[in-house]
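Every protein chain except one is present and positioned as in the full complex.
Up next, chain A:
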């Protein structure tokens, strides 16, 4: 579904994403894990073709994210981090706008369908500014689903939510993945989140991919007694130690 090849992004000499290569299979929930400033958002921005890679390439369902960017964008749904939507407009008006922009046929019917699926239908005519953060995030996911995308890119969809809100978004993602076999690419710095819903993960640090594998394999490789948290810190630690070693020589 998603093939990334030596993807790199430089900002004035600073490399935010460094030579990234990996694949995500169809129907997977892929957790892209990294600390603040690791390069998660920069990576997603290149994949949804908001910004251009400095070098390297990426393909979604066989289409290049730069050359075939219109086609690629018609196949994906995207929820950036900290999105507020148009607070002066109602949920329906927001969705109508984004649905029409995506060229969804019979938008009104489709909005009702999605809102029912997301259990937000009774809030249809409420202005978005009156929503809680969790509800706004649901409408944010709704706008990404309107045109029936094959792959969803979500940038920290549970940041700022309480445990209940986090769980409900998690359940929603599992539901979407189950029902339409939608591939989900999920940015997060929460290990617990990855553990609960992802089928495979990638770990990024300082713009570089530390490792990528299925959740099962990772658990196997590192022994079942280790939690994902430990794995994460061990890999990072190894790297830091490595650097230290080099430094001490």
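Here, contacts are C-beta pairs under 8 Å (C-beta built on N, C-alpha and C of every residue); 3 or more make two chains touch, one makes a residue touch a chain; residues count from 1.
In the analysis below, contacts and distances are computed from a predicted model.
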Protein that the absent chain corresponds to, by UniProt name, given "Putative membrane protein", "Carbon-monoxide dehydrogenase medium subunit", "ABC transporter component" or "ABC-2 type transport system permease protein": "ABC-2 type transport system permease protein"
Residue of A:87, A:132 or A:178 in touch with the missing chain, whole complex considered: A:87
Identified contact with the non-displayed chain, of A:43, A:143, A:187 or A:212: A:143
Residues from chain A at the interface with the omitted partner, ascending: 48-52, 70-71, 73-74, 76, 78, 80-89, 93, 97-98, 100-103, 143
